[in-house]
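Notes for the one structure printed next.
Note that this complex is displayed minus one protein chain, with the remaining chains in position.
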Amino acid sequence: MKTIIVIREKDYRWVRHVFPDIHPLLLPICNKPYIEFLIDFSVLSGSREIRLASDGPLGEVEAYCENGSRWGVQTSYASIQGTDDLEVVLEKNRHFCSDGRSLVINGMVFINYDQKQEYKTVFASLPAGELLSCSGGSLMLTGVPENSGSISRSCPFSISSIDSVSLYYNLSIDILNDASTPYVLPGYNNEELCHIGRNVIIGKSAEIRKPVVIGDNVQIQGGAVVGPGAVIGSNVIIDRESSVIRSVVLAHTYIGEQLEVEDKIAAGNMLIEPESGASLAIEDPHLLTGIKKSGATVPFLRYLLHTLVALTIVVFQLIPFLLLFPVLKLQGKWKQRMQECFADMSGKTLKLSETAIETGGPISTIAAFLSLDRFFLLFRVLAGQLAVIGSRPVPATSENRDLLNRMPGYRAGVFSYAEAEDWPVEADDMAIVERFYAAQGKPLRDITLTMKALFNRIHDKSLP
Amino acid sequence: MNTTIILPAEMRYLRLATITAWTAAEIFTDTLEIKEGVHDFCHAFELSVCETFSNSVRYADPANEEKNVTICFSSCNDSLTVSVSDTNPPFDPVTSLPDINSYPEKGFGLFMIHQLMDEVTYTREKGGNLITMTKSAGKHEK
Partner (left out) sequence: MIISEKIISNISVLTPEGSLDAATVPQLKNFTAKSEVTPTLVLNLSGVDFLDSSGLGAIVGMARNKRESGGDVVLACMNDKVRKVFEITQVARLFHIFDDLEAAAGYAEKQQKSL
């Protein structure tokens, strides 16, 4: 048995419209990408090979699924044309479909299955042809049944369309409320209706009310209420005294202070009303005022403090630097290059030296341990060009100029807030932590965070 | 890893350049004992070196008898860097994708490199072009 998933751009146009940054096959349903539901079902049906055929780009999906070994299957990918009918699609994949039976999942459909069942024997006795269909697509089987004696026509599963944002929302909430857990959802699950990911920090007096599904790297600040009925994606911050009820918060979203999110979908800075599909940009007053304040009234105080901190670190690093730098330089392990980076929101650029210390040997380890690679950058703080702690410097390219506009409060720093929080260093995830601190940042807190960044880097380096 | 190979700027050496790139990437992933996505990682280097080397050959000065292309591999943590340098006049690095519907025959090279690599930089150095391309063997693809 093999499975071929046929999905066309026209099937998922609505996803591109509502969630432009998410590949429709990776659209999370209760934090589990849509494609994984299809893979799980294929595995239950006895498929060992899965092919994805689409007229749209599949690169992101391929990067996510790789060769499928994570699920014990082999995945492959094929390009089709949007105008190809199902017959042509199967011809284009004739070699793949040639031996034995193939299950064809056509369109953006959700299969309501149960992980505790196995469908191998069911499929062996189902006849060829269309099994189920709905407005969004169909399920079809090719090849002759193995048990020709006992042909059955009943399917112990059903399908439904996911062709609008309201169907997507209802599906998420239905799965969330289903205590029989027919699907494997990501996260730690030791009680009914509750899945929690890794590195979830729940602040004092914050409340979690079941049912909930919470992803990885989530901060729920004091006084916040999450649930009942909340899907929180990975790398999300729910700030103080906000509530998220019967809502879906997608990954990389920051819910500002004292916001009430009810019966909504939150994605990035967009709040979507699932029934009407209407959306509005969240103009979080606290986020915006926070930035204005720190920008206007405290620059001098900030400069003074940052200079002091930088000076202190320079004093501590000076002797180790003088001892180790010549050795590393001789060994060729001190790699330095200049890079043009944005200094702040205005788009002003700075030429910064980026240093990498090649690993191997005790000297490199000590140097990395002491963050000597940032030594030269500290002097730029004294010159008032860099902050001690801020955002990771963004290389000055025209593409990144747009990125900058989405990072309110950006200010290049020797250390980054993401390093202080030991946050996964990936552009999207970093942006959210940095946005959070850019808004919350107070000069005194910067000192603690700098120390945290220094300490975290030691911790990083001491891992083998 | 720190390896340099110097090849004459002639198209018949292209395969040697690409095989070297694949092998260098393979040695690198072997050393780090990386098992996942090795094939894609090596292919990224094979293709990127192929594109840059053939570009260098294409725009090489025909009057210059002893023109070479230098390919240098170096590693830092879980990233592999390859730099390709020539002695050609400067060129304009166009990285956007040409309009597919006009059936373009050219202009895919640099776009592909940008898609495959994590970081690409162009510099003018010692009267030639230097393209430096880095990719991490950890989580790949953008």
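Labels for the chains are A and B, by order of writing; each one numbers its residues from 1.
Here is the rule we use: a residue touches a chain if its C-beta (ideal position, glycine included) is under 8 Å from a C-beta of that chain, and two chains touch if they have at least 3 such contacts.
If you're wondering where the values come from, they're calculated on a predicted model, not measured in any experiment.
Participant: Of the residues listed, B:8, B:104 or B:127, which one is in contact with the missing chain?
Facilitator: In the complete complex, the chain left out is touched by residue B:104.
Participant: In the whole complex, not just what's shown, which of B:12, B:35 or B:126 touches the removed chain?
Facilitator: Going through B:12, B:35 or B:126 one by one, B:12 is the residue touching the chain not shown.
Participant: Check the options B:50, B:80, B:120 or B:133 and report the residue that touches the missing chain.
Facilitator: The one listed residue touching the chain not shown is B:50.
Participant: List the chain B residues touching the unshown chain?
Facilitator: Touch with the absent chain occurs at residues 11-12, 14-15, 18, 39-40, 43, 46-47, 50-51, 54, 57-58, 97, 100-101, 103-106, 108-109, 111-112, 115-116.
Participant: Suppose we count only contacts with the excluded chain; which residues of chain A make the list?
Facilitator: Touch set of chain A with respect to the missing chain: 55, 57-59, 62, 76-81, 88, 91-96, 98.
Throughout what follows, only the chains that are shown with their structure count from here on.
Participant: What is the distance in Å between the mean C-alpha positions of chain A and chain B?
Facilitator: Going by mean C-alpha positions, chain A sits 30 Å from chain B.
Participant: Chain B touches which residues of chain A in the complex?
Facilitator: 59-60, 62-63, 66, 332, 335, 356, 358-359, 426
Participant: How about chain B: which of its residues touch chain A in the complex?
Facilitator: 2, 36-37, 75-77, 115, 139-141
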